[in-house]
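One structure is given here, and the rest of the page talks about it.
Every protein chain but one is kept in place in this view of the complex.
Presenting chain A:
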Amino acid sequence: MSRAVSFREAATLVAKREFGQRIRERSFFISLLITLGIIAVVVLLPRFSDFGSDSYDVALVGDSSSLEEAVSRQASIADDEVSVRLVPDVAEAEQAVRDGDIDAYVDGDTVVVDQSLDESLRAVLENAYSQVEGARALESAGIDPAEVTAALTSATLQTVTLDPDADEREARGAIAFFGTIVLFGQLITYSMWVAMGVVEEKSSRVVEVILATIPARALLAGKIIGIGLLGLVQLALIGGLGLVLASALGAVELSGPMIMPVVTALAWFVLGFAAYASLSAAAAARISRQEDLQNVTTPVNTLMMVSYFGAFYVFINQDSPVAGVLSIVPPFSALIMPLRMARGDAAGWEVGLAVGLMLALIAVLVVLGARVYEGAVLRMGAKVSLKDAWAARRRVSS
């Protein structure tokens, strides 16, 4: 029959319930699908915009087949898509530019555009023009045009990259930045679930039945662990499916360095959630109705919002000293350090210090949060002041 239940067993049972109940809720899958949808859009958007920016229509006025040839050659070197057609009449070309049918037309030594000439199109046209004009000048000086063309086309610069990982680092930074957005969403959502779960137990009074059986701290620990695990599982699914999706769409290449930011984000989720969930649970234990939830969780959410905007700041100003500080000071580090780690900006000692400080903060918050929770969770009715919750241990009004 029944036997003694240890703290760990009680917390495990609670955690299993939290996990099992919530994973069956439709909202879990809906939020997963929405997040994946957002990832798909973010991955696909730049590709759509690429098509717009790098393809041009150009008209050449008069007989300029040599220029046409040069433009095509330069376009292929610049990796742009430039379609060229020959137009006999200037007025017709001008009308086409005005109507937006073409981006530009070249008449002799003049390029005509409607508003502005795109830099990369300008480079293509200028190179082509100077090549053609140069060849004509050399030709008139008596040099064989074929030799001139051969000499000019073979003269291209070799590129030597001193920082060959830059592209990859950028990609990892982008993944990490997007990861920060998702991480923020997960932290705020799942901390809220903890808070709502605590209030649900109070408002339905089931907490009294449960706490007649197991210690308050076991209930609290189980709840945070169960909900946190669910958040971790969802985050891993988002990270995994997101990477697969992004690589399937050709945005990133699936490799160790690309997977690392996701793993880092998972680890920081665990740390950040432990801190924020302890705060949320303690805040929520003070009230008895869901309507009051906004009121008590605002400070916690504000803290998360500040971290979030901090992450934006750090993404833009990677080298500022503020970035270094924010990435180390908890609880901001939970959102900001993964960003710097992914870009490879954070030194080993910085990461170690950030983790150490975060763990220390978690230890403090768990102790404080558990005490407030224990002091407040059985007090029904009006909001329990922090002072009362701190002082009272099971001093419950009926």
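Here, contacts are C-beta pairs under 8 Å (C-beta built on N, C-alpha and C of every residue); 3 or more make two chains touch, one makes a residue touch a chain; residues count from 1.
Methods note: contacts and distances are computed from a predicted model.
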Looking only at "ATP-binding cassette domain-containing protein", "Thioredoxin reductase", "MnhB domain-containing protein" or "PqqD family protein, HPr-rel-A system", the name UniProt gives the absent chain is "ATP-binding cassette domain-containing protein"
Identified contact with the non-displayed chain, of A:210, A:325, A:355 or A:386 = A:210
Could you please point out the chain A residues that touch the chain left off the display?
-> 1-5, 9-10, 13-14, 17, 21, 200-201, 204-215, 378, 380, 393-398
